[in-house]
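All protein chains but one are shown at their positions in the complex.
A and B label the chains in the order they appear, each numbered from 1.
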Amino acid sequence: MEKKSFSLKALAKLAEGEVAGDGSVQITAFAPLETAGPGDISFLVKAGQVDKMETFQGSAVIVPMEIENASVPVIRVQNPYLASAKIHTLLLEKVFVAAGVHERAWVAKSADIPSEITVAPMAVIGERVKIGQRVTIESGVVIGDDAHIGDDTVVKANACIGERCNVGSRVIIHAGVVIGADGYGYATDSRGFHTKRPQVGIVQIDDDVEIGANACIDRAAYGVTHVKSGTKIDNLVQIAHNVVLGENCLIVSQAGISGSTTLGRNVVLGGQVGVTGHITLEDGVMVAAQSGVHNRQKAGTTVGGSPTLPMKTYVRAAIQYGKLPEMGRELRRLKKEVAKLQEILEKQKNE
Amino acid sequence: MEKKSFSLKALAKLAEGEVAGDGSVQITAFAPLETAGPGDISFLVKAGQVDKMETFQGSAVIVPMEIENASVPVIRVQNPYLASAKIHTLLLEKVFVAAGVHERAWVAKSADIPSEITVAPMAVIGERVKIGQRVTIESGVVIGDDAHIGDDTVVKANACIGERCNVGSRVIIHAGVVIGADGYGYATDSRGFHTKRPQVGIVQIDDDVEIGANACIDRAAYGVTHVKSGTKIDNLVQIAHNVVLGENCLIVSQAGISGSTTLGRNVVLGGQVGVTGHITLEDGVMVAAQSGVHNRQKAGTTVGGSPTLPMKTYVRAAIQYGKLPEMGRELRRLKKEVAKLQEILEKQKNE
Partner (left out) sequence: MEKKSFSLKALAKLAEGEVAGDGSVQITAFAPLETAGPGDISFLVKAGQVDKMETFQGSAVIVPMEIENASVPVIRVQNPYLASAKIHTLLLEKVFVAAGVHERAWVAKSADIPSEITVAPMAVIGERVKIGQRVTIESGVVIGDDAHIGDDTVVKANACIGERCNVGSRVIIHAGVVIGADGYGYATDSRGFHTKRPQVGIVQIDDDVEIGANACIDRAAYGVTHVKSGTKIDNLVQIAHNVVLGENCLIVSQAGISGSTTLGRNVVLGGQVGVTGHITLEDGVMVAAQSGVHNRQKAGTTVGGSPTLPMKTYVRAAIQYGKLPEMGRELRRLKKEVAKLQEILEKQKNE
């Protein structure tokens, strides 16, 4: 494979940064500071770590604005972490090469599949499925009847997309993901038997979403379970029926969101967080790992604990929790001392 | 597809309810109150929401007993939620149409498969497997040697049923479920090396069970991991080896049950609950989400917290938890005040 090459100046433009040093140096790859060689660009997150650059063997470094120049050419940016992600992505970018539909895949005749597509062996694409341009469907993927998939989306090995569900463009669905299983809904009779409530809705995944391995997003009872654009879901996350996730949320691994709950934009749930059903977490809410959210959360709030408290209170309560045995002892001691004082005063009174 | 049609009277009979208004009106579909049109039936959960019916455009409504009549024909029932589930299910019900074994599936010659079956492309059915009538095996499903599956069961895409496991009738197994993986059991030697203990038992799933996407039910070390009839398991749940789940349990998403634990009938575990091994949760126990159950729970108990407390205590303790920082401060203040009082009295005494 031919390696790409970009001038430092061109990369600086992409990263909205400024070059200090020779902008014509050619960059062909991205590497960590410690292992970079000729042609490589690296990045430094914090100016305080500048001594890490002393033994640098690469060609250029992305640095924070505080660093004005260095022994090698640099790109100065507001956010080196973000700039390096953009530059690394550009350097890795491959032109989509359509491998077509593999003879060992099975695609329904009624499916609407472009020629610019890769469908791997053992993938199954159902009736009337519609797929956009430059899509990759890996081995063992199962796409149910009447599902739609946008352009440039990648569906990794053994993932399942249920019937009638919609997936946008530039979506990445990792291995083992299940989109569109039935929501968990039953009506229970007086003898304790559960009757399944039909789950006739769909799942809608908007553009630029990423969904981690073995995560589950259930179809709505009626209507739509909706993951809006730019939201990133980690492995083993559970999204129940009729949940709405706003734009650019981050849902960390093993978190679970119960039915009919709505998250605004840029909500962040830490790992193993649980959110109860039928509530709203407004824009920008952040929830600490392992917390349990039981109530509406106002925009911009940061909370922790199960049930959640404002973050400051939670941190203090958690510290105090460790002192509970001591508190118990102190309380018992105080009680005794107060009783003794009461006794003394009682005596005085009677004298 | 031809639409089904039922008289309101017939639906009332199914739902064990009474018609108020014209019982001959024909119903063809189920829809929410807000979007219903001609031919549709909807439902109202609570009498207090009766104003929702004002703009209703459908043909009939399932209502609670308190509503005696309305501007449209109604079915009056004890439990509208349950009645609507039954009626909706009837309206959606399709006659099973056997598609047969797809040429791109692989079925062992020794498997015992009826003609009334649908096996989708890329499904694999092992040696001596026995499958009942009207079963659907979706794409990518893997059924191990000597497994048995009852009538009218559906196994969705990419689910796995391990060798020798038994699945009953009318069971729904969602995508990515793993039934019959080895239980997690090791013996550790003095140097810290773990020797795997053979897991030679099976999993037995009884009738009318539903198992959510990517859930795992491990085979017993010896004997049987047993899920009894009518139990409903949500996505990403973990059921360890030798667990017994009684009839009609509800196990909500991401809950986990450790080895050799037994649940009675109608036990409810909230989301992300953990249950330790070798204990019993008797009939009707309910456990709040994210709780950790470490001890036997008596029939009918409702508990919460990790480790669990009786629900009332848990709710109060959880409220008090948020006040821990304040309690700590108060305790320190009281200590000082008591010390001051002691000092005053000491002085008095010495005077």
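In this text, contacts are C-beta pairs under 8 Å (C-beta built on N, C-alpha and C of every residue); 3 or more make two chains touch, one makes a residue touch a chain.
Note that the structure is a prediction, hence the values are computed from the model and not measured.
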> In the full complex, which of B:Ala98, B:Val124, B:Val224 or B:Met311 touches the chain missing from this view?
Replying inline: B:Val124
> Looking at A:Ala10, A:Ile67, A:Leu82 or A:Ile279, which residue reaches the missing chain?
Replying inline: A:Leu82
>> Looking at the full complex, which residue from B:Leu44, B:Val171 or B:Ala240 touches the chain that isn't shown here?
In response: B:Ala240
> Which positions on chain B touch the chain that was left off?
Replying inline: 106, 122, 124, 140, 142, 144, 158, 160, 162, 176, 178, 181-182, 184, 186-190, 192-198, 200, 214, 216, 218, 222, 236, 238, 240, 254, 256, 258, 272, 274, 276, 292, 305-307, 309, 313, 316-317, 320-321, 323-324, 327, 330-331, 334, 337-338, 341, 344-345
> Of the residues in chain A, which ones touch the absent chain?
Replying inline: 30-32, 78-79, 81-82, 84-86, 88-89, 92, 102, 104, 120-122, 138-140, 156-158, 172, 174-176, 210, 212-214, 230, 232, 234-236, 247-248, 250, 252-254, 265-266, 271-272, 289-290, 318, 321-322, 324-325, 327-328, 331, 334-335, 338, 341-342, 345
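In this text, only the chains that are shown with their structure count from here on.
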> If you average the CA atoms of chain A and of chain B, how many Å lie between those two points?
Replying inline: 26
